[in-house]
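Worksheet: the structure to be examined is printed underneath.
Not every chain of the complex is shown here; the ones you see sit where they belong.
Labels for the chains are A and B, by order of writing; each one numbers its residues from 1.
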Amino acid sequence: MLKGFNYPLTPKGKSTLNPPPPWHYSADFLNIEFWAKSSAVAALLPAGLDPDPAAEGHGSAYFYDWQFSGENEEYLDPARYQYREFFILLDALFKGRPVSYCPYIFVDNDAALARGWSQGYPKRIAQVFQTRYYAATGKAGPSLAPGSKFAGSITAGGQRLAEGLVTLKEPLSDLAPFGQRPVVNLLHTPRLAADKQDKPPIHELVENVPHDIKIVQAWIGEGSLTLPVCKGEEISDLAPIRTGKGIRASMAYIVDDLKTLKDLKK
Amino acid sequence: MLKGFNYPLTPKGKSTLNPPPPWHYSADFLNIEFWAKSSAVAALLPAGLDPDPAAEGHGSAYFYDWQFSGENEEYLDPARYQYREFFILLDALFKGRPVSYCPYIFVDNDAALARGWSQGYPKRIAQVFQTRYYAATGKAGPSLAPGSKFAGSITAGGQRLAEGLVTLKEPLSDLAPFGQRPVVNLLHTPRLAADKQDKPPIHELVENVPHDIKIVQAWIGEGSLTLPVCKGEEISDLAPIRTGKGIRASMAYIVDDLKTLKDLKK
């Protein structure tokens, strides 16, 4: 009788962290391509995923300014459903198929954290920021033009974990690369029972299957990224050896499903 | 090969939200007894728990200022492991045995949220505050003396969800009531896969089994509590009809286990 997709479950289902799917998303984002040590990338992949030998440590870092909504205009409660996000995707192979794996992801909102955990995104809470583009431009921000710069930063537990920069060069007309590598995550739920702490009840490889993906206002140029050494954190093991393309665009999509690729408990 | 109790799982296990149990806790807390409508309490209980007819809607509200640590002096990273919490416990019965059920709980820290979810505590993120007692007193705060007042407040999604007040009367010598009702939670993990959204993989009644519980510096007096009506929230359905005792004390305990009472999926 209790209702709610995530905690808490209540008689009317209003207090739950999230309404039931479908989940609607819109965002502005920065995407920065980089190459880390191949061994650092390989060390982060869960069982069932293989390093992509062609990738040579290739990955991408992303800064997102998101707006979320369920089916009932939840975007009209921006204090609860608007959020910012930083994450990293690493090239990998699943049974020889090119995929992306997300080892690190941070948001500034609990509803986003809960949705992420339902999709295998290993989210933590952080403070994330990116430079905004406004229709009314001036010296307070970049226009969408060659040479314009957009920066991103993320701080968790009081430590600056990453800084990125995208310098625009030209509009991006070919959006095909965005869809080529699906995101495959490790869906994991631990068990606190003393005799089962090494037997997680949920431990699967899952594939994200978002749909109605729109990408607009995309510009491409150069990216830069730093992942500083921080106490109690391992993300700096992915510190870029070099960086590549940088993209700044807007996107929207819908999430209402998740596909299990492999149950790792068996 | 990947390590970590909670997300994220990494080669060295440093980035994880939480070290493995045992988990050590110390806190100052306020405890406010109240009576809500019996029907409102009954409506919040999950399958497997029954209303306690003797309770007449009895519950308690708690404000905690916590410090957490694993086995490696994690309390020396207070930005990551110190947190504040508000929660409600409702009297209920499990197979005729008096227990407490937690329908609402809020913290200001992601590691605490993750540990809570592992124990069936349906935590969301909020801003929680309580009046502090300092060894160096003056007019900036209460002393531990008759008539002293301690207040608590909690705000989630920008809305004030609860306010509480404890007025001290006398030291509390009999701590027996603290252990009488174990906390029984609904351990719940949703499934996003489109054809399984009504089939949560984990849906159990679990009993919290903390140990080495210490309660010191306890004072008892009168409590008051308000649960205002808020948009998109149901907690005000528990608005107190009357309030009773108020307690202010310090406590410590250890968590390293969880007991499943009943698998509700079967």
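The criterion applied here is as follows: contacts are C-beta pairs under 8 Å (C-beta built on N, C-alpha and C of every residue); 3 or more make two chains touch, one makes a residue touch a chain.
Note that the structure is a prediction, hence the values are computed from the model and not measured.
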Wait, 2 copies are placed, so what's the full copy count for the complex?
4
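Going forward, only the chains that are shown with their structure count from here on.
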In whole angstrom, how far does the Cα centroid of chain A sit from the Cα centroid of chain B?
30
Touch list for chain A against partner chain B, complex:
1-2, 5-12, 14-15, 17, 20-21, 43-44, 46-47, 77, 79-80, 103-105, 109-110, 113, 117-119, 122-125, 157-158, 186, 188-194, 197, 201-202, 231-235, 237, 255-260
